[in-house]
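== chain A ==
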Amino acid sequence: MSEALLHVSDLEAAYGAVKVLHGIDFTVNVGDISVVLGANGAGKTTTLRAICGQVHTSGSIAFHGAEIIHEATADIVRRGIAHVPQGRGTFPELSVTDNLEAGAFVRKDSEINDDIEKWLEIFPVLGERRGQLAGSLSGGEQQMLAVARAMMSRPRLLLLDEPSLGLAPIIIEDLFGRLAAINADEGMTMLIVEQNANLALAVASHAYVLEAGTIAISGEPEVLSGDEAVRRAYLGY
Partner candidate 1 sequence: MFLLAVSIDTDPELLLARVLDGLRFGSGYGALALALVMIYKATGVLNFAQGELALLGIYIAWAFSVGWGWPIIVAVILAIFITATLAAGIERTIIRPFDPSNHLPLVIVTLGLFLAINSFVAVTWTTDLKALPSMFPSGNVFAVGVAHLTWSGLGMFITVFAMLGAVTLLLNRTKIGLAFRAVSSNIESAELVGIKVGQTLQFGWALAAAIGTLAGALLVPELQVLDPNVMLSTLVFAFAGAALGGLDSPKGAVIGGILVGLIRNVVVQSVSFIPSELSVGAAVFVILLVLLVKPSGLFGSSKVVRV
Partner candidate 2 sequence: MTPRTIVEGSALHRRIQGANWSLSILLVAILPFLVAIPLKPSVFGNSYTIGLGNVNEAIAWAVAVLGLNLLTGFNGQLSLGNSFFVGTGAYLTGALVQTYHWSYLSTLVVVIPVCLAIGLIVGVPALRIQGLYLALVTFGLAAVFPTIVKLDQLDRFTNGSNGLNIESKLLPPDWMPIQGTLDAVRKIPLIGDWTGTESFSSRQSEAIYAYFLVVLIAAASFLLARNLVKSRPGRALIAIRDNEIGAEVSGINLSLYKAGAFGASALLSGIAGTMLAIDKGFVSPDDMGINFAIFLVVGLIVGGSANLKGSLIGGFAVIFVRQWATQTKEVPLLGWELNGPYGQMVLGVLLIGLMFAMPGGIAYGLTRIRARIYRVVPDIHHDGATSG
């Protein structure tokens, strides 16, 4: 049994009076890629926003053994959680390198510039466009930038909100390959929420299905792929 990095239990979240998450539990183990599948409106984004303290929540979120549910977003980031939000969330008016530098905002060490070069090498398309404004990049390039920016904080956990959204299939495949590589090379623990189940399950070590704010199914990706209901709802065959 491996060590739990993130342990969420009985998590509820609401926008005003509208409750969106009805007490969900899940765990992300160190070094794993965990995947949360769910249809539009299931509450995937809300789950990630809850972990980062951006919505009103109750329950428990333990990160590395510490309770973080009532902490401010900026402090949660400092603990080592990086979030690639839905729709990339780059800084469109900032250059590629400024985006990466902003990603390292919580760091105080002297290796930030080295890290920028490192990520520009890992994502050569970004290296070629280092001085360009992020807003002028293509969707796929922006997604790479968003991942690289998140990695710039040297997180212990990377959250990704529907990274495949709006990208061409070939780019999605490339992206998931890179995520798998980052997971393998850097030992980066990830929590990916997706509607695109095929690729997500292919890289996952554990998977959950979120339906209308509750965890409906959880298990090994192979088990989920075999599940009749999951296949029909998320895999399309």
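The working rule: contacts are C-beta pairs under 8 Å (C-beta built on N, C-alpha and C of every residue); 3 or more make two chains touch, one makes a residue touch a chain; residues count from 1.
Regarding candidate selection, all candidates are chains of the complex that A comes from, given by their letters.
In this text the structure is predicted, and so the values were computed from the model without any measurement.
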| item | value |
| --- | --- |
| Candidate touching chain A in this complex, from 1 or 2 | 1 |
| Complex contact set, residues of chain A against candidate 1 | 52, 54, 72-74, 77-78, 82-83, 85, 89-94, 98, 101-103, 105-106, 149, 153 |
